[in-house]
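Supplied in structure tokens, the structure appears directly below.
Only one protein chain is missing from this complex, and each of the others stays in its spot.
Let's look at chain A:
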Amino acid sequence: MHELSLCQAIADTVSERAEGQRVDRVEVRIGHFRQVVPDSLLFSWELITDGTELAGCELVIDHVPAVISCQACGQESTLDMPILLCTGCQSSDVRLVSGEELLIASIDRTGERVS
């Protein structure tokens, strides 16, 4: 759904950082709690980049698990649902360690000039 908007934003940033060079790989980091469907993001990426300087550029998605750390008992738990309770002691005094990432991690610039 909003994956198209995300891909447009990714393409804009990548073009800025490309410094006129061809980019053949983009790696993004998506947290488990971000509502992104990988298939849908990859499909949108093809749509968005088609006919542009980024056509054929590979999008690689790193899925980051959602992890909380319990302030009460110290245990780390990996969550499926955003129910912020320690799976060890049920405490709600937890800190979200990862799972909300929505980052462009890196781009591969080939050195070939495209603009």
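Observations on the model:
One rule holds in what follows: a contact is a pair of C-beta atoms (placed from the backbone, for glycine too) under 8 Å apart; a residue touches a chain by one contact, two chains touch by 3 or more; residues count from 1.
FYI, contacts and distances are computed from a predicted model.
The listed choices are "ABC transporter permease subunit", "Transketolase subunit A", "FAD-binding protein" or "Hydrogenase nickel incorporation protein HypB"; the UniProt protein name belonging to the chain that is not shown reads "Hydrogenase nickel incorporation protein HypB". For chain A, the residues touching the absent chain in the complete assembly are 1-10, 12-14, 17, 24-25, 28-29, 33-35, 38-39, 42-46, 48, 58-65, 81-83, 92, 96, 99-100, 102-111.
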